[in-house]
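Shown here: the complex without one of its protein chains, the others still in place.
Take a look at chain A:
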Amino acid sequence: MAILSKDEAQNILKKVLSFSTADECEATLSGQTGGNVRSARNAISTSGAVDNVQLSVEARFGKRSGVATCNEFDDATLRRCVQRVEEIARLAPESPEYMPLLGPQQYLDGSKAFVQSTANITPDYRAQQTAASLNLCEKRKLTSAGFLNDTAGFTARRNSKGLEAYQPYTSLEYSVTVRTPDGTGSGYAVADYNDASKFDAGRLTQIAADKAAGSVAAKAIEPGKYTVILEPAASVELLSNMMESMDARAAGEGRSFLSKKGGGIKKGEKLFDERVSIYSDPSSADLPGRVFAGDGRPQKRVAWIEKGVVKNLYSSRFWAQKAGIPDLPAPGGWIMEGGTQSVQDMIKGTAKGILVTRLWYIRAVDPQTLLYTGLTRDGTFYIENGKIKHPVKNFRFNESPIIMLNNLEALGKPQRVDGNLVPPLKIREFTFTSLSDAV
């Protein structure tokens, strides 16, 4: 049941709309199927499966609205769902931020987001991939803990104004932490895909295992400002936090890093090094994404930061209209332009610095400056004269991505991580404020 075709999904939605007597009605059908395997201490610890389809209906009378959901699709249930949501909508207060439903929209071709091989994943496949990771670690006398999760799903939407949308998608995420049995070394690898045929748990485990073995007997060096090479798994969360802070309303209300002194927003201002360009593009071959947002607006190629200049902020439809700015939904994933160098190339070009595999427990310290704190984890190494010299103990950092993207030394070849394309970044004067004994 979970993956309905476009026709199957739209036929249910047409029926829902036909039962409605509201001024406006919109229905969304979504489904997911998939599974997961978790391992720890070189054994499978838990496994699970998900299979679910859900219908959401919104009815509106003037500026009053109500929403209902159900998970059975016979005529009687659908009719009852629509009737009840209309009763609720009639009783609701008027919304001061009412926007009429969208009419017909043009969407990009989203077919690349769905890959049949991922939708075909079986429990045996998950067990085999996990076993490959566990066996490799056992042979090397290391300890593995990992998590494999795959999903195939679809979203379909239709409303009384003529909007019609459908997109299937697939995804697979895997992460693995490998530790030495005495707990003195730890390594990590992570990846995500639309296409499971590109996934190889053994290859990723090899990377984590090498880092675990190489991080034993880490030396303590003084905290302070260092040149760092942040692997994509290290920088992605800081950059995602910054992207999620680009809301036009918060900026307009004076409570964002993009708010201007005296009022207004920093759109059009150069806030970063001119090599910083971040955009979203659901039709990217390397990062095929959702072609419509949660409210039905089209997701298109949008430049958010171009050559260091803030080009666009995302916004609700209400705020976009009120503020007179482009009506852009928040992106599903983002792409930061980079160069051609690998992490190894970047290490070769570094006289003194620190290679960071991963940053952990990142929390906002000051939303005004986007200052974040967190720690290095699972593979932190000192670089000298173009080579990794020795592992170093982990650090706590206090740093802002705004400052970081002004202290840019070099960008490497973007890699896919956590649903984004992120280049390795070489940053000068990255601020480490204390040492951690954690491995």
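Quick note on the criterion: a residue touches a chain if its C-beta (ideal position, glycine included) is under 8 Å from a C-beta of that chain, and two chains touch if they have at least 3 such contacts; residues count from 1.
The working rule: contacts and distances are computed from a predicted model.
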Undisplayed chain, where the name is taken from the UniProt record, one of "ABC transporter binding protein NosD", "ABC-2 type transport system permease protein", "Cytochrome c-type biogenesis protein" or "TldD protein": "TldD protein"
From A:20, A:33 or A:65, residue that would touch the chain that is not displayed: A:65
Option from A:38, A:140, A:161 or A:322 whose C-beta touches the chain left out: A:38
Of A:47, A:227 or A:241, the one touching the omitted chain in the full complex: A:47
Contact footprint on chain A, counting only the chain that is left out: 28, 36, 38-41, 43-48, 54, 56, 58, 65-72, 74, 77, 80-81, 84-85, 88, 91-93, 95-97, 123, 127, 131, 143, 145-147, 149, 175-177, 179, 183, 253-255, 257, 259-263, 266, 269, 271, 294-295, 316, 330, 360-371, 373-375, 377, 394, 396, 398, 400, 402-403, 433-439
